[in-house]
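A short write-up of the structure that comes next.
Only one protein chain is missing from this complex, and each of the others stays in its spot.
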Amino acid sequence: MQAMKQFITTDEKLRQLVHALSKNAWNIISAGKEGTNFIYINDGKDLVINADSKPTKLSAKEFFFPKTEPLFFYKKNHDGVDLLDPKDVLRKTVLFGVKPCDAAAVPVMGKVFNWDYKDEFFNRRVEQTVIIGMACSYSDVYCFCTSTGLSPESSKGSDVFLKPAQNSSYIAEAVTPKGEAFVVEFSSFFDAANENDVKLLLNSPKGPEKKFDANQVKQWLDGHFEDPLWNEVGETCLGCAQCAFTCPTCHCFDIVDESCGYNCGRRVKNWDGCQFGLFTKHASGHNPRGHQPERYRQRISHKFKYYQDKFGEILCTGCGRCTRGCPVGIDIAEIAQEINKRNSVLV
Amino acid sequence: MQELIQAAQAALTSKEAAFIIGYALTPDGKKTRPFIARTPDEAAKLVFNHTCAHNLAVYLTRIAKPKEGKMGIVAKGCDTRAIVALIQENKITRDQVYIIGVNCSGVTADVTLPFGADNLPSKCIMCQVQVPPVSDVLVGTAAPYDKPKDAVTERMQLLEAMNEHERFAFWASEFEKCIKCYACRQTCPMCYCEQCIVDKTVPRWIESSASLRGNFSWNMIRAFHLAGRCIGCGECERACPMDIPLMLLNRKMGMVAMQQFNYRHGVNPEEPTLVGSYNMQDNNEFFK
Partner (left out) sequence: MNFINDDIFMAEEKFEPKITCFVCNWCTYTGADLAGTSRLKQQTNARLIRVPCTGRIDPVFIIKAFESGADGVLVSGCHPADCHYNTGNYHARRRWIFFRELLKQVGIPESRLHFSWVSASEGKKWVDVVNGVIDTVRKEGPFEDYHKVNTEFAFPEPEEAVCS
């Protein structure tokens, strides 16, 4: 078997690559400056490739699963209704500088979007996009990728993966066939890496300490649907769903019709979140998850048990956004840690 | 700290309060978060320090009212304004709450950074209530701290200087970021409606899509619903994951209340609410 294809490139070349891509009408998205969001760029000087940067406020999921996506438009006419699909004008897109915790979320979400019904909106976006992941040397108290089976250097979900090396150069790995094709298409910006180049690689980032064992969390969840823990951790949750909206793997949506006036409108798919009271409320007024602790249990259980049961993976990449932004300081890793503790008492 | 714990334990032991909504340290010991103590033992975990930015009054309308005893709450001066406001709006009565007032020396804007003049939220820069004006028992000491210039005031002036199109464009660029997570509403002590207008679907007044039209109507209507009611705690802006400067709207409404009616909400529990009352002498100049 052939070894992973490795290339060497530089900061300067990547900026030139942006220039070439923009000439070829690609959409180019770069992680914004520290703490901000992914933005569309056109100019190499706006490219941010910074292994030390803090994760953006919103994850990269909005480029595959946008916060609002029109499904079709409608208009009443004399004999009925005209329907119109949103025209597919998606351009080829490249996402630069995606952190492992964001990139890994794409195949994770892909499972639910391709389980029985194939979500063409999600799939089309994934197909059109080349994800250039990047090893991450940031880590703060909120990060826990290492507890979710990932690491600051995992290339899961990336098509091309960059690792910083000396003299502002990068060792690039073509992870997927799509990534390889991309590197081939833009081969003037990537040189084949030889053994000496690889020696230039900087030391692997340490990454956050491992905080919990996800398998043990699942074991405990299997038997503790009812447990005092849920009230302890969930009663101060305000149900704002900031956690779900900023999460790279949360994928719930709500489909609504919106009118433009008296005779036309559109049907759209919007982000939704299980921490809202309205999320499970029935038309009758009954709410099977009537209290916040039950909603919080859903969040933890979906992430560490249900998704695992159904798709064999946990629904969390350890980016820490939910905790970083929670207005009342609820910490998902700490809860998983607590579950670990309770589990080991049982064993 | 001991004072706070003793006050809380006394209230729980005497059954005056059924629980105390307060702050406890997170396991790393570096920050605090809301915590509800139900027994004197649990009350021993209560703390108060510079990271206690949250306005806990939000829980008074979220939590189930106890059958016996009062709802105990640890409140800074600014938080007591929310409590008084809730009393003015008949959401709670004064004798349903047991207020452990904490003298406050300011809180941090960013809990991960040390407390200091460059890490103060706007509410602390403008604070006039380091000593809570209302309480059943008062604990702690209020130390003076350095107050820099207030960034919100400066941004208000910038906005003031813009023409209408620039201002509209400014808000369009801000509202465009809104993801309709409603964190602003959920953390607001004065947003307690059983069904928020944005959740009404027949008819749907405000689109739930995170698109510019619905984002404009949502943010304008929320600011309007808080007009004359916002007590300026800044929780909405603190919670907003997209950093939308919501206080530029709320502050403006507060200024109108002050300038035209000489009114501050949440100061006098006996006073009728501003928008719930009227005066025949109100400004009539803008009517043709």
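The letters A and B name the chains in turn, as written, and every chain counts its residues from 1.
Convention: a contact is a pair of C-beta atoms (placed from the backbone, for glycine too) under 8 Å apart; a residue touches a chain by one contact, two chains touch by 3 or more.
Everything quoted here is computed from the prediction, not taken from an experiment.
**Q** Among B:Thr112, B:Thr141 or B:Gln260, exactly one should touch the missing chain; which is it?
**A** In the full complex, the listed residue that touches the missing chain is B:Gln260.
**Q** Kindly state which of the options B:Val139, B:Cys178, B:Ala223 or B:Ile244 is in contact with the chain not pictured.
**A** Once the missing chain is taken into account, the touching residue is B:Ala223.
**Q** Considering the whole complex, not just the chains shown, which residues of subunit A touch the missing one?
**A** 69-70, 73-75, 82, 84-90, 121, 258-262, 264-266
**Q** Over the whole complex, note the residues of subunit B touching the chain we left out.
**A** Here the touching residues of subunit B are 159, 162, 164-172, 197, 205-206, 211-213, 216-217, 220-221, 223-224, 227-228, 248-249, 252-253, 256-257, 260, 274-275, 277-280, 282-284, 286-288.
We adopt the following convention: only the chains that are shown with their structure count from here on.
**Q** Averaged over CA atoms, how far is the centre of subunit A from the centre of subunit B? Could you give it in whole Å?
**A** 32
**Q** Which bits of subunit B are touching subunit A when the two form their complex?
**A** My answer: residues 26-28, 30-36, 54, 58-59, 62-63, 111-112, 177, 179-183, 185-187, 199, 204, 207-211, 214, 235, 238-239, 241-243.
**Q** Which positions of subunit A touch subunit B when the two form their complex?
**A** Touch list, subunit A to subunit B: 37, 57-58, 67-68, 140-141, 235-236, 238-242, 244-246, 254, 256, 258, 268, 270-271, 273, 276, 278, 292, 325, 327-331, 334.
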